[in-house]
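A single protein chain has been omitted from the complex, and every remaining protein chain is retained in its original position.
Chains: A, B, C and D, in written order; residue numbering restarts at 1 for each.
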Amino acid sequence: MMNIPFPDLRPVTPEIIMTISATVLLILELIFKNKGVLAFIAVATAAVVLYTIPSSHGQTFGGMFISDTYSTYFKLIFMINLVLTILISLRYIQREKAEYGEYYSLLLFATSGMMLMASAKDLIILYLGLELMALSTYILAGIKRHDIKSNEAAIKYFLLGAFSSALLLYGISLIYGMTTTTDIYKIAASLQNSSTPSLPLLLSMILIAAAFLFKIAAAPFHMWAPDVYEGAPTSITAFMSVGPKAAGFAVIGRVFYIAFQSIQTDWTAILIGVAILTMAVGNILALVQTNIKRMLAYSSIAHAGYMLIGIIPGTQESMSAMMVYMLIYAFMNIGAFAIVILLEKGEELSDYEGLSKSRPLVAALMLIFMFSLTGIPPTAGFIGKFNLFMAAIKAGYTWLVVIAVMFSAMSAYYYLRVVMNMYMKEMKEEAAITPSPSLGLAILITVLMVFVIGIMPSVVIG
Amino acid sequence: MLPNLFFGYFAIVMVVLSLLIITRRNPVHSVLWMLVLFFHIAGLYLFLNAEFLAAVQVILYAGAILVLFLFVIMMLNLKEEITAERFIGEWPIGVALGISIIMLVYFALSKFIQGPVGQYTIEAINKETHTKTIGRVLYTEYLFPFEIASLILLIAIVGAIVLAKKRG
Amino acid sequence: MVPLDWYIGLSAVIFVIGVVGFIIRRNILIMLMSVELMLNSVNISLVAFSHYLQDLRGQIFVFFIITVAAAEAAIGLAILVALFKNKAAVHTDEITEMKG
Amino acid sequence: MDKYLLIPLLPLIAFTINIIFGKGIIKERAHWIAILAVLGSFAIAVSTLIEVLNGKTINYDVYSWIVSGSFKVTVGFLIDQLTAIMLIVVTSVSLLVHIYSVGYMHGDKGYYRFFAYLSLFTFSMLMLVMGNNLLQLYFGWEAVGLCSYFLIGFWYEKKSASDAGKKAFIVNRFGDFGFGIGVIMIFLTLGALHYTDIFAKVGTLQGQTINILGYNIDLITLIALLLFCGAVGKSAQIPLHVWLPDAMEGPTPVSALIHAATMVTAGVFMVARFNPIFSLSETAMNVVALTGAITSLFAATIALVQNDIKRIVAYSTVSQLGYMFLACGVGAYGAGVFHLYTHAYFKALLFLGAGSVMHAMAGELDIQKMGGLKKHMPVTYWTFLIASLSIAGIPGLAGFFSKDEILWLAYNHGTIGKIVWLMGTAVAALTAFYSFRIIFMAFHGKFRGTHEQEHHLHESPKAMTIPLIILAIGAISAGWVGIPAALGGSNAIAHFFEPVLGHPHVTAAHEEEFMVMSISIVAAIGGIFVSWIFYSLKPEIPKTLAAKFKGIYTTLWNKYYVDELYGFIIVRPTKWIASNILVAVTDGKIIEGIVNGVPQAIRNFGERLRKLQTGHLQHYAVSMAIGLFVILTLVLIAAGR
Partner (left out) sequence: MQIGYPILSTVIFLPIFGALWIFLIRRSSETFIKWTALLISLVTFILSIPLFSSFDKTTAKMQFTETHGWVPSWGIKYALGVDGISVLFVLLSTLLTILCVTVSWNSIKEKTKEFYAALLLIEGSMIGVFCSLDLFLFYIFWEAMLIPMYLLIGVWGGPNRVYAAIKFFLYTLVGSVLMLVGIIVLYINTGQGSERTFDMLQMMTTNYPYNMQLILFWAFFAAFSVKVPMFPVHTWLPDAHTEAPTAGSVILAGILIKMGAYGFLRFNMPLFPEATKAMAPAMMILSVIAIIYGGIICLGQTDLKRLIAYSSVSHMGFVTLGIFALNVQGIQGGILQMINHGIVTGALFLCVGMIYDRTHTRQIEDYGGVATVMPIYAAFFMVFTLASIGLPGTNGFVGEFLIILGGFTASKTLGVLSATGIIIGAAYMLWLYQRVFFLETNPKVQGHPDMNMREILTIVPMILLVLWIGIYPNTFLSFMDASVQNLIERINSVPVNSVSVSGNEKILSLITDTDTVIEVLK
């Protein structure tokens, strides 16, 4: 029997722990009636994983899996996203009668999918990780079986997701055809020296780009996001607006920055066009929304546009600026969604009228998140944008920053509309809220981080 | 000369079949045409001496997935389905898009040069029989993706239960 | 010997037919089948590449693609069933609850 | 705390005390504080006059007001001959008006406020006169304008009063606009604002020109004219005279003090003070002379037909001021100031007399409804008569000496002088005519008022008649100071002003002086005689004349339609522009249009984009395909080329 060299599992331990606990949760789901315990275990796993990540640097599985500072940072974001989502959805899924044990395990599976994507050095692993995340997110989106909106969201997300992953596969197959390898670094090497004709390479690059841009909901491929974000349960919308988007950016960063190094000018040109289009679509359509979840969906599209500005220059600084922005965006966004969850009837903008009179504290929190999303100084949103714009200008994209800055000024209008409704409109009726300790904790964490990063940026910029 | 002829037949039939699949009014007909298509694909794999894959294709794709489709189709009331309009209002745009994309892809792939040749020559594979080599490589080099694939299947099961199982 | 370009051409044609099918057909099931079609076209090209490049990676990848396709089909149909329970709609233009 | 600083300070202290504690505590006893303050100032003014008489001029700075880079301005005092005389005029007339007002304003609910404003006015006038630099002059200039605004609009319930006050201030502001620019020009060209420095360096500017919008204008003429522009505003000369007649809305003592004796004469004082600048520019001198002459003629003609007693006296003030500028214009600054000095007394007397008539007639002003007041108000009649005789220029009285001096020096001043002299003599005749028109219509003949007015007629109380008498003495004796050499006098006042204002060289012999003098006497007596015929012998003549020359009569009656002209050219268009064009169009349409338009356009575009989001799954797939297609075509074509 040939001895199968036992692969070095140290770099993969975080993923392993995550998947094991996910499966264990599936089993425990039968034993425990009270789903709180499952949530607690999920959070515990997240903590343990978070603890093991820093020490898991290295490559394994014959170069298919790499865990470096780049992937560690993204895994940190995934963990935060996971923990916060669990915290905000504990009481929520009871209220929405979507109280299934599998909810938490699916979350864990989705997060492990993202972690795989972040540290995939091989296109196959990348594809499988993407599919793992995508499939579990499709299910989570449609988890409110009885609600037609949730079903519709799931079916739309699924079909368009499948379509985009088919595009991705076709791109990968072409790359494989040209370089007989799916390892990113080897692809880069082979593309570098051999004078492979650019046309087929460009075609495959565009196809792969299309799939990733779909994942981060960038402009020409963003149409699914508003409907899915509105239809899916709010906690999952929060999860989706941060998790898959961050994973998408991780993958774009790695594939484009390393594999397609030789044709950087081409994909930069594409990304510039896409970034401007995304910011335009995100901001302009958010202006005219009446449903707050749809508005936050468009705002997250707009933020994807801003983050693309981090990718375009392709310098080390702009990449790290994009990652920092993603972290800050995670806090702001989940915080805002947490408030939407807190309010029992908080989906329509008109539900927020006079909120400052009935629930002053809730109104104040929402105000902070809205101003942070706009990017007004004392909040973290500003630090994120400032860091991003500085990196972009340093790399010579001042004109792009001017456009981005104009759009972010325009974004102030629809964020302020929420504040306007809360503070400057008369109260129709007392707004009911469903407070719960975990939701409170989540909001506390997000608000604290928004202010701490806002005032002490060196926490994040270090 | 023979292989070209052989390939020509397969190519034409497969294109015709896939066109049929997407144009039949009755979904059951589409599924059946798809079955025929899968058999041809399996044949092509054999032609490309990937016997194991041909088998997998037939068993898994034709057997499992299409059957699943049939079960779901049984749920629809076919009579209403047949009379309903097949294509969306903007189908000419779709077709035009399809044609233009195919032209673009051909234009791009016309200068396609294949990458460097690996060391798994056809003789080596035949010597060690295709299934054996795939098995060996699968469980040594590609163990990790294999594990992830298993997870994906697990998710599929969980998802199906969560979404579709009749809850009490 | 059949040149590789023909295989690529064939898979490209089937792929595009899959895309067109996905875009045009109103019935969700047919859309699912078009996606399967696209995946199969990719499989063909991968197997062709692995044959001509004398490298097994392509076939392994096809193997995984098939598993993912299966999983996808399962989940897609599960969602469709859940949707069907709430609203007897199987056509895409009947499920436009959320828009604007 | 040297005594010179006390002069302006006392009225200021009186003002602050009255204004703060007036309403609550002082109420009716406000006049004591005000009068004491003015009395103090008057005493110090007299002592300074004595000091100046024996040759001492005071020039020191109290404290540095504004220091900004090279621009240094202080609050300081320069007391020389000119200032000493002005101090006496201001403080004495102010004192008398204060005393008069005790009677006149008795029982008015704003009593304390009136006296507070009077003290503030005295303070500002003293600061104006005593200043040793241009900016302090400007400070006094505007402060005096403010007090006239307060005092004219004293009875603010009346719309006409508050309108008159506002009009006075804004018209003055037009003058101050030119004056301010003059001050700046002086600073920029000479680098300092102190009189001593200016007069020392002004010679260097000789002949320099400055380019304004393409034309080079002689620098000194420009500066002189700009300063004169301020004087025109303050002393109500031709273009900016419209506010003085309306200023009669204010209480009569105000008119006496401000619109006769002190404020309006500030213009003359300023021209006299800057005689070194004016005398360097021939054109400026002519402009001043001509403006003065034209204004005096213009005002005199209007005064002929007016029926309101105070309006007539007001127009006579404008005309007499014209006289003073005429004097300055021909270089006879000393004569101008001398006329200012004499005019202050008899004009104040005329106003206060009119005030006491009004007091007796219960506010009635129209001389056509008066008549035969001689027997009811002997003191007022006699003092009024003396004043009229003096203004007409009857020899022996003050008016004659100062007016004759001006006419004589004008006559000597070449061709312009001759023209101006002729106009001056004509004005003298007209002045005599309308002054005695008041006498005959108001005091002679039989009473034409209502019955109950008649039995209400009584002589004004002591507080009002004493100032009248003192002023009458002044009206007589003031002239004796300047009896010309031709009549054997020492012309002390001319020599007194010599060091500050200089003295024009006189070419013609004594005979010509007698000829000029006799002509002016004939003009005066003729004027009185004609007025006697018109208004006491055959009263119907004026009516027939007025009927025959209908056109001329109405233009004169409507003051040459100047008010309507300004209203039409300036006031109405600005208001119209403000409300219709600026508020409605530029701000409303253009800027607001853009500011609201852009977000609205974006929102409409958003609404249309929103329609693209149809919720239809296929459309999303189509858009993805199109996106892919577009990127493909762009990149492949770019790469393909």
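Quick note on the criterion: a contact is a pair of C-beta atoms (placed from the backbone, for glycine too) under 8 Å apart; a residue touches a chain by one contact, two chains touch by 3 or more.
No experiment lies behind these values; they were computed from the predicted model shown.
Here is the thing to keep in mind: the chain we left out touches A, D in the whole complex. Only one of D:Glu51, D:Asp108, D:Asp163 or D:Asp197 touches the chain withheld from this view, namely D:Asp163.
Screening D:Gly180, D:Gly336, D:Gly355 or D:Gly417 for touch with the missing chain picks out D:Gly180. Listed residues A:Ile20, A:Ala44 or A:Val402: the one in touch with the omitted chain is A:Val402.
When the whole complex is considered, the residue among D:Ile13, D:Leu39 or D:Leu146 that touches the unshown chain is D:Leu146. Remark: the residues of chain A touching the chain excluded from display are 265, 268-269, 356-357, 360, 367, 371, 376-378, 382, 386, 389-390, 393-394, 396, 398-399, 401-402, 405-406, 408-409, 412-413, 416, 419-420, 423-425, 457-458, 461-462. Mapped onto chain D, the footprint of the missing chain covers residues 19, 23, 63-71, 135, 138-139, 141-143, 146, 149, 153, 156-157, 159, 162-163, 166, 169-170, 173-174, 176-177, 180-181, 184-185, 187-188, 212-213, 574-575, 577-580, 582-583, 586-587, 591-592, 595, 599.
Here is the rule we use: only the chains that are shown with their structure count from here on.
Here the CA centre of chain B is 7 Å from the CA centre of chain C.
Inter-chain centre distance (chain A to chain D, centres taken as mean C-alpha positions): 79 Å.
Averaged Cα coordinates give chain A a centre that lies 26 Å from the centre of chain C.
For chain C, the set of residues touching two or more other chains reads 4, 8, 18-19, 22-24, 26, 32, 49, 53, 55, 57, 60, 64, 68, 71-72, 75, 78-80, 82, 92-93, 95, 97-100. Shown for chain A are the residues in touch with two or more other chains, namely 124, 128, 131, 135, 138-139, 142, 145, 154-156, 159, 163, 174, 176-177, 180-181, 199, 202-203, 226-227, 288. If each chain is drawn as a node and touching chains are joined, the picture has every node linked to every other.
Residues of chain B that touch chain D in their complex: 88, 90, 93-94, 97, 100-101, 104, 107-108. On the chain D side of its complex with chain C, the touching residues are 610-611, 613-618, 621-622, 625.
Per the touch definition, chain C reaches chain A in the complex via residues 4, 8, 11, 15, 18-19, 22, 28, 31-32, 35, 38-39, 41-42, 45-46, 49, 53, 55, 57-58, 60-61, 64-65, 68, 71-72, 75-76, 78-80, 82-83, 85-87, 95, 97-100.
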